[in-house]
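Starting off with a structure, shown below.
Excluded from the complex is one protein chain; the other protein chains are retained at their positions.
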Amino acid sequence: MFKALVYKEWIKLRLYWTLIVVAHLLFCVYLCLQLRHAFKLHDALAVWSNWVSKGYLFFKPAKNIPLLLGVVLGCLQFFPEILNKKLRLVLHLPLVEDRAVGVHLLAGLFLFTLALLPGLAVLAVCGASYFPWEFLLNFWYIYLPWFLGGYAAYLLTVFTLVEPTWRLRVTCLLLSAALLKLFYIDSFYDGWRRLLPGMVLLTVALVLLPLLSSNRFSKGYGS
Amino acid sequence: MKTFARTLLFASGVILLAHYLPAGYWLLSAKMRRPPIVYYSCTEKQFMFFRYTNQTAIRMDAHGKVYEREEFERILPIDHWMQLLRDGKLPDTVGGVALTAEALRRERLSFRIKPTMIDTPSVNLTPLLDADTGRVRLEMPEDFMRLGATIEFIHAQTNVVEREKSALFQRAFAEAGFVFPATVLGGNPSTMKPYDEGYYVADATGATFHLRQLRGKPDIHRVSSLASAEDKPKWEALKPIYFHVQEQDTREVHAIIVDKSNQAWFAVGKNYRLVPIPLQHYDPARMSLVVRGDLINRLISATGEDSVEAVVLNRDYGLVDRYTEPLVPRAATPAGKLARAIFPFTLRFEDVSTGYLGVFTEVGSRIALLVNGGLLVLMLVWLGSRKQLRLSRLPDLLAVAIGGIYGVALVFLLPKAD
Amino acid sequence: MKLLARLVLLVVGLLLLGHYLPQGYWLLVAKRWPHGPVVFYSCITKDFLFLRSTNGAMARMDRNGKTYSRAEFETLLPLDNWAQLARDGRMPKSVEGVELSPGKIRYERMSMRIRPDMLDTPEVPLHPLLESESGRVRLETPGDFMRLGNGIAFLSAATNAIETEKSARFAKAFAAARFAFPSTVIAGNPNILKPYDEGYFLVDAAGATFHLLQVRGEPVLRRISEAVPAAAKAQWESLKPTFVHVQEQECREIRAFLVDQNRRPWLVVGKDYRLVPLPLEHYDPAKASLAVRGDLFNRLITVNSEDHLELLAFNRDYAEVGRYNEDLPTRKASEAGVTARVLFPFSLEFEDDASGFMGFYLKAGSLGTLLVSGACLLGVAGWLAARKRLSWRRLPDLLAVAVGGIYGVLLIFLLPKTE
Partner (left out) sequence: MFKSLLYKEWIKLRLYWLLLFVVNVAFCGFLCLRLRHVFRVNEAVAVWSNWIFKGYLFYRICEYVPLLLGVVLGCLQFFPETLSKRLRLVLHLPLGESRAASIHLVAGLLMLAAVYLPGLALIAGISAFYFPPDFQSNLLLTYTPWLLGGFAAYLLTAFTVLEPTWRLRVVYLLFSAALLRLFFMEDFYNSYLRVMLSLAICTSLLFVFPLLSTHRFGKGYGS
């Protein structure tokens, strides 16, 4: 049952997913080339000082990618389900509806993670080859909030899409926007350190929200 | 319809590739290229250079003799007077001119004119400082001047036009014989400067005026009327396209002026003496002009993609020495040659010559034509062999003929004609 | 499960509203806030003078509120306005026997400023260690960065590798000075636009203070308690600084500002690291910003917190010559602020002036909010009761209202009903 559902999701998304992975990989490689370019045109010292004192990070342009990916993936996965009420069928499967939806979410989060990791690996390796390990720390501290933001974006998108009534959809939308903004406050080096645990907890807690709206969906509100 | 759509697709495709492929190419193969920094030694009476060769800086003279840092500084006492002073090596006089700290500081002079300064977007609103408030520090006014078909002052806080002040200035302009609209306006709207020179304005006829605000009152003069008899005609003939105003402690140079014939001028001293800068290759649209002055000389250098030219004037602006050096432009480097061979043409939308976006093309070398021809032939053969040489293929063939590799890429990427 | 989900929704909702509503409120009502007066110490009247901005207009006055014209004011502060005075020919030849020259005045001017967030801010733990005796007028950036954690290492930027030889030399020096790794404070001024290089002040794991310089490529590391005269030794050993600020000045008199383990501020003065305590009553390093301004005759210490201004004036050998306290109007006390603190039971910020780190900075409202929340609670409860919906399943909602006041009410109307 579990396997079957995951497999179904994979079949549904694999094309888009591969597309995303490739695109992201290419983008990351491009960023690395730009870094290389910077080191070619200026002496290493200048680039380092720029990082240490001005907080220049070559991967900054990747900031909003997890967010975007989260939203896109959420839409791709659940729009079809909503449009022709396929989700109904799933929800009437032998296993409890929460479990069923949970599986869908797991599949989505899993694909999300896999989609980003290759690109991130490239960034990390490239960064490490030009900068000392402090940079990797920096990379971790700056990128992690964005990554969490991606997860949150995915969950909130599903939350919003699956919610059956329009009035609440708007509410969900507002809530999502308000919440996601927080993951993208700019900071320097490990400025996020003290906020991270809280944000992680928050993100984990968000898993419950899609279940809430799926529950309402199956109850058949607003239709 | 759909052939039109397809042709359009090819056209835009070629344009985009012509922009992105070369950009990508240069992202991979660009190297650090810095033109030499030119100095003029007032003791040795010769040019000295600070050159970057693969990331290391070396100091040499015109004959390629390499100098140690200390030696270099000793030969250029005025450029390194602080260091020499610290080491007690600063000569008391050079050519009879005493080198004292404050004199050196006061007489230091430096201007820099980049091509983008001459042609860049700007709002026609600018603060007209009061040049004579009786304070040491200049203060930002509360209104902005709009100088176009008329002259107006707009109060920022209230965002309304100040009627009487505008009228006052309007009258002053009329009396000075200023013909609206103003065509060129040059000033230095900053308070971080020793004094305020005000603005230089060219009116509709191209005549140059000097505008200042003194204790709230307008002070505008037709410069030719201020100039001495022998400069008067020069000023009247002058057709400026750019005024560069940058106040310096030595109040000697009012402004640097670039005119329609790409000639650069100094406006010097009390009676606005107009001194031509004797550069031979200066092109304001492509080269940056750097003026460095000191107690003894004025060194003017124009640096472009393919040459460095420098002239030295004495304090009376008489030509002392000149130097010209060709540089290897990027297009002439091996990477550049290769680029011009494989890319039939390149499109850029930004350019050093302007702050505006535009369409800037560079055509490839002759080899590129051969490449295109070759590709076209191959294409024909290939199509022929597959019995697809039909009229509907014309767009593809054209794309290859014009776009070379761009075209080929497109033929394989874009939908086939059916 | 569903209950849990709803709880999450409520909590998240409260946090978000607690962040955005106050923001929106201030976006609407914020005005240009009259920041505290600019303060001077006159070497003529031997007292403080103030430049106050009262609704746009500038007023120059002394502590008794006597106002001065711009010209008078400038003559009372010859050291601050010497350029203007000289221009108008009003410059006094000398003040109490010391004759004034622009050069001297400029040379003796000094100022440094310590903001609360400097004590607690993220930084990349790589520090350029300048060459302090290169024999050049201008300082030059070194080609490497110092990494000072459980050991000392130098990284060359060009090769991105550790310079083993140099690192070893420095490690030896550190061992010789009995430096106990890891270092807890690393304070320097990595910037070449300064008259000279003071190097770094370090505090080691044991709390001992060290002074590190690079002199012609060689490490110079002093354990300060041993570099000072015997009298000051004990003082230095007991100090255990938690924050040090270094900012080189033309007159090389003040070497560093530091805050010790009891949060007391000190100045480090002169060749033999003389410790000068700053006898301030209202200085909390985490809340107030402190400025030290000096001239030919005096040192003026200004402490600016949100609601208080404290001034302290020293003469040149750091004996107190003046003191002044003033309460400042705060945004909190303005009626906009008061309404805000009644309206909003709490407000949540993620950034704070007191720290460069992000965190959950929660500010509670005034007592008035309790009334508001209570009223809201009653209202909602009544409303529910009227519609016969007052069941235990409503508990989360009611809680939300009780805690969140208007936030809670808003949420209940926005979120899906519990059925």
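Letters A, B and C mark the chains in the order given here, with residues in each chain numbered from 1 onward.
Here is the rule we go by: a residue touches a chain if its C-beta (ideal position, glycine included) is under 8 Å from a C-beta of that chain, and two chains touch if they have at least 3 such contacts.
Remember, it's a predicted structure, so these values are computed and weren't measured experimentally.
Enquirer: Counting contacts across the entire complex, name the shown chains the missing chain touches.
Expert: A, B, C
Enquirer: From the list B:66, B:359, B:377 or B:394, pick the residue that touches the absent chain.
Expert: Answering carefully, the residue with contact to the hidden chain is B:359.
Enquirer: Among B:44, B:142, B:175 or B:283, which residue is in touch with the absent chain?
Expert: For the chain that is not drawn, the touching residue is B:142.
Enquirer: If the missing chain were put back, which residues of chain B would it touch?
Expert: Touching the chain left out of view, chain B contributes residues 1-2, 4-6, 8-9, 12-13, 16, 19-20, 121-127, 140-142, 144, 146, 154, 156-157, 159, 189, 349-350, 355-359, 413-415, 418.
Enquirer: Name every residue on chain A in touch with the hidden partner chain.
Expert: Counting only chain A, the missing chain is touched by 15, 19, 79-80, 83-84, 166, 170, 173.
Enquirer: Just checking the interface: what residues of chain C touch the absent partner chain?
Expert: Counting over the whole complex, chain C touches the hidden chain at residues 27-28, 30-33.
Methods note: only the chains that are shown with their structure count from here on.
Enquirer: Which word fits how the chains touch one another: line, ring, star, complete or other?
Expert: Topology of the interface graph: complete, with all chain pairs in contact.
Enquirer: Centre to centre, by mean C-alpha position, how many angstrom separate chain B and chain C?
Expert: Taking the mean C-alpha position of each chain, the two centres sit 43 Å apart.
Enquirer: What whole-number Å value describes the gap between the mean CA coordinates of chain A and chain C?
Expert: 37
Enquirer: Touching at least two other chains at once: which residues of chain A meet that condition?
Expert: Answer for chain A, listing residues that touch two or more other chains: 43.
Enquirer: If you look at chain B, which of its residues touch at least two other chains?
Expert: Residues of chain B touching two or more partner chains: there are none.
Enquirer: In the complex, go through chain A and note every residue touching chain C.
Expert: 43-45, 47-49, 51-53, 98, 129-132, 134, 138, 168, 171, 174-175, 178-179, 182, 185, 187-195, 198, 202, 205-206, 208-209, 211-212, 215-216
Enquirer: Considering only the defined contacts, which chain A positions touch chain B in the complex?
Expert: These residues of chain A touch chain B: 33-34, 37, 40-43.
Enquirer: Enumerate the contact residues on chain C facing chain B in the complex.
Expert: On the chain C side, the touching residues are 83-84, 87-88, 135-138.
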